[in-house]
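Below you will find the structure I want to go over with you.
What you see is the complex with one protein chain gone and the rest in place.
In this document, chain identifiers A and B correspond to the written order of the chains, with residue numbering beginning at 1 in each.
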Amino acid sequence: MKRYSSFTLAFSLALSVLTVWASFAPLTRRVAAFEGDAYAIKGGTVVTVTGATIQKGTVIIRNGLIESVGADIPIPGDARVIDATGMTVYPGLIDAYTNIGLGAPAQPPAQGGRGGGPPAPPVPVNPALGAAAGAQSASTPSGQSPELMASDQLKVTAETFDQQRSSGITTALVAPREGIYQGQSALINLGDSEPEKLIIKNPASLNVSFGSGRGFGGGYPSSLMGVFAFLRQSLLDAQHYKAAWEHYNRNKRGARRPETDKSLAALQPVIVGALPVAFAANSEREIKRAIGLGEEFGLKFIIAGGLQSYQVADLLKQKNVTVLLSLNYPQRPANLEDPESESLRVLRDRAAAPTSAAALSKAGVRFAFQSGYLGRPADYIANAAKAIEAGLPKDEAIKAMTIYPAEIFGVAEQLGSIEKGKIANIVVTSGDLFDRRTLVKHVFVDGKPYEVKSPPPAQAGPGGRAGGRGGRPGAASPEASVAGSWSITSESPQGPIQLTFTIRQEGATISGEVSSPFGTFPLSGSLSGNELSFAFTAKIQDQKIPVTGKGSIDGNSIRGSINAMGNDSNFSGTRIPR
Amino acid sequence: MKRYSTILLTALVAALASVALAQNKGEVLIKNATIMTASHGVIEGGSILVRDGKIAAVGKNSEVRAGANARVIDATGMYVTPGIIDAHSHSALDSVNEGSVSVSAMVRMKDVVDNTDISIYRQLAGGTTTIHSMHGSANSIGGQNVILKLKWGKSAEEMIVPDMPRTIKFALGENPKRAGNQSNPFGQGNRPLRFPATRMGVEFTIREAFQQAREYMREWDEYAAAKERGGDLAPPRRDLKLEAIADILRGKLLVHSHCYRADEILMLMNVADEFGWKVLAFQHVLEGYKVAKEMAAHGAGGSTFSDWWAYKIEAYDAIPGNAAIMHHKGVVTSVNSDSADLARRLYQEAAKTIKYGGLTDEEALRFITLNSAKQLKMDHRIGSIDVGKDGDLAIFNANPFSIYARVEMTLIEGEVYFDRKEDMKRRETIAKEKKELIEKERRTAPQEQRQPTPPITPTVSGPGDDQPGIKQ
Partner (left out) sequence: MNRNRTFRFVVKAVIAAIIAFIVIMAIKNLLPNPVVSAQQAANVFVIRNAKIVTVTGATIERGSVLIRDGKIAEVGARVTAPSNAKVIDATGLSVYPGLIDCGTSLGLTEIGSIQETRDTTELGDFNPHMRAIVAVQPHSELIPVSRANGTTTAITRPGGRLVSGQAALINLDGWTWQEMTVKTPAAMEMEYPRAQRGRGAAFAQPEGATNVAQLRERQLNALRQKLEDAQAYAKAKEARATDKSLPPRPVDHVLEALIPVVKGELPVLMIANAEREIKGAIDIADKYKLKLIISGAADAWKVASTLKEKNIPVIIGPVTDLPNNEDDDYDINYSHAAKLHKAGVKFAFQSDDAAYARNLPYQAGTSAAFGLPKDEALKAVTIYPAQIFGVDKLLGSIEVGKMANLIVTDGDPLEFKTSVKHMFINGKPVDLSSRHTKLYDKFKDRP
């Protein structure tokens, strides 16, 4: 017995060594420039952020760090010199919440006492993360796995972060965006090396969204109140897990050991306030709900999103809540036939969203900017400029993209300003960051210079910014990717309908098939940014039933409404992993 | 630990502050009105004084004296009723059904209150001041409901009635068995069937849940007892679903059950008797008239539609005399909306019970005020015009049970939340602001067709759970 155990131990040790070796293996094949190279950026206006701005200053970079900064400092003989005369030097910008660089998550098949053919048991198995001590966590449904690590999903090539870097963004907090427990985020530098080398802090937060999880017909929870009950139960279970193990550790002899559960184990740092929870919450009431839940369980939490935080700035201050403020402002929908049909409430929201930053700043709420999954990185800065127009002091805007997020994530010793000893993430621009004519000229990540790529031609179309920022680098990603197979559940008054969309995509045009309980039908449609419009004709008992629909793509999930025979039904679904 | 106490203190301060806010300071005097009290008849030429949100006096004009600073509302020629209470609503919610499981007792509607739902205002404009916003009927045991005052413009927390009685939704009959039913007209798709598929299965689902809750309670009792004896035991797992059902057994969570047919009404009363709890109110209860005697004996209320029928087979025996028969047999009866539409004119729905059941105005009025309050265990606070109750009032231009009546003003706790004259005035400014915002968007982002994003606030369609329009 004992021998067997030590063999197992030895075997797993060997396995992990191999795994680690395997993950570092590419290193040997992918050595680029010497990382210790020194650079001197001289003659520019250096916006240090934490100290005074230095006119005609010099920044020395060596070995990935800022070696020195000042107005009159000697330039080392081995440094490559970059003449930044007339230019402005900023610390690299941080995007405090995004999902860039993450591959599609592995999606376990849906279950929850409902899988397979036979009917579920009379009272379904408890929906929470684990029963007594986590009996069912082995097959926890997607979106309900707090143990998911963004760092495990990072897939980085030389080009992955081109557009971010070319817009001046050098660091990002990345986390998957599907599900309720979206996973644990990682703060990474946007370089081009192995993920392991990019990580600055991991995990940085546990990201939680109130999105109704699995959609109607997809299992528990399928509703917003179900999401809250689910979150509460899982946190209670985590507390119970702690108590059960503590009890066992006190009384090992004679007590039956609790089961282990990776989900509940992953929640342990959360329930003791060691790992912050980032609640994705945009509307006033979502924000309040997040605060309520956070307080109920004594969590350390921050708000990610906060588009409507202009309404609750005082409350956020009073509760001392930090906000990762989205710059993905709501916009007028494309193809809106009848502008009058939009409500005043929605119009006001859209008009007021850019004022949130100023409101938070004025109220003294700690906040950082995040892109909120904006399609074009260049819009990140453009939309920050709108916040400045709406009353946010410019230096606050810069801080909200540099030192504030660094402080929020506890990495202010390493990032967020141009100071000696910090990571050499540097952006050199042709002028003021928020001037729409400004261009990014040079960008350094971890002390390594990267080529600034020009944006693709300013093509008209959704997501494009005509009359935009004079060629500011930044790629248009006009259309979301929708190609693949999607598992869709449509809610209808008569019950849910399960559909599978197989979609082929050519730019903004899509084609494919819909398979349904009634048969398979050709599908056509178009994309406008993240908005998918589609149509197909279902033939049921020789009757042609025209069906149209619209949905918003959000990574690997979609949500929208389907219209058939005059009835609107909501649908939601996820992309089926290949 | 310190962290917790800080949080506790903050919560306490916030709670106190909101209570203080809710107390609308000052006096409001409504005079020269025909007052339909719902509890003690009609007062012609009467006045109502509301002080600090509560009714301070009601009587003949001569009997009611207000202070010099009171806001005076001259209601000459008008009728005043208690604010209307809708005992079955799904308004002001972001989500209605957690239909994925047969028992969803752990979900709470108070987590998903949508204070921006325009239905709130529209219902205020129909004299409705309090709604019982319920979980849907997709499962045998649904979620925990919320009681809201329609304080339009206020936050969700301010709308939720403080110390509201806790109620939970059950559902019997066609709806909870639909997910188990193969003959779903739209097809089942690839979705596995969910138990139950029959009324038999509904009964078993409920019975088993209570059995489990009993065991859960015993487990905790044993733990508490052992701990008392000083043992070091691992605590049992807290289960929010079973805690809720245990609370029903403890009488802390009150049952409102969706139902149609007489058989299922009897069934639930039997299960309740077996486990020692009471059904507070049956909802819809379209065949309540067939078993009104049994309902009265159990002490269950009946909250019904005025005239809905024939939208599904279990509603084929529904009759508009249902409310009257239940009432005459001693059932505390109310008329509800279950729809954002009907909730705007519950006074018309009540009027139909006069027509089809030969009731008096006062009886009909109680169907939408005092009796609804009783079904929510709120009649100590709302439901009639009596001293000490909340100053929730609706002012009509005519007898509310006339087809020609409309609401002129609605007050909650003495504060005017709807005033038809103000509404008419505001229409122009709303139209103007809207036009300006649309124009401004056109100007600032004319040529660029941007990547669309959904509105910040999720919009929710809130059809009634059993709205005939849906043709369930």
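Quick note on the criterion: a contact is a pair of C-beta atoms (placed from the backbone, for glycine too) under 8 Å apart; a residue touches a chain by one contact, two chains touch by 3 or more.
Given the structure is predicted, the values throughout are model-derived calculations rather than measurements.
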{"item": "Options B:A57, B:M217, B:I325 or B:V416, residue touching the unrepresented chain", "value": "B:I325"}
{"item": "Contact with the hidden chain (one of A:A52, A:A71, A:A158 or A:L344)", "value": "A:L344"}
{"item": "Listed residues B:E157, B:D317, B:D386 or B:E441, member touching the removed chain", "value": "B:D317"}
{"item": "Residue among B:V42, B:A57 or B:I118 that touches the chain left out of view", "value": "B:I118"}
{"item": "Of B:N145, B:Q348 or B:N371, the one touching the omitted chain in the full complex", "value": "B:Q348"}
{"item": "Where the missing chain touches chain B, by residue", "value": "118, 121-122, 125, 185, 289-290, 292-293, 307-313, 316-317, 319-321, 324-325, 328, 340-341, 344-345, 348, 351-352, 354-356, 401-406, 423, 427, 430, 434, 468, 471-472"}
{"item": "Chain A, residues in touch with the chain not shown (by the definition above)", "value": "335, 337-338, 340-341, 343-345, 522, 524-526, 533-537, 542-544, 546-548, 563, 565-568"}
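Heads up, the rule we're going with is that only the chains that are shown with their structure count from here on.
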{"item": "Cα-centroid distance, chain A relative to chain B, in whole angstrom", "value": "38"}
{"item": "Residue ranges of chain A in contact with chain B within the complex", "value": "112-124, 126-128, 131-133, 212, 214, 216-226, 228-229, 232-233, 236-237, 240, 243-244, 247-248, 250-251, 255, 258, 273, 282-285, 288-289, 295, 298, 307-308, 319, 328-334, 339-340, 342-351, 353, 374-376, 460-468, 478, 489, 492-499, 516-518, 528-531, 552, 568"}
{"item": "Chain B to chain A touching residues, read off their complex", "value": "3-4, 7, 10-11, 94-104, 106-109, 111-116, 118, 135, 143, 155-157, 178-180, 184-197, 201, 204-205, 208-209, 212, 232-235, 237-241, 430, 433-434, 437-438, 440-441, 445, 447-459, 461, 470-472"}
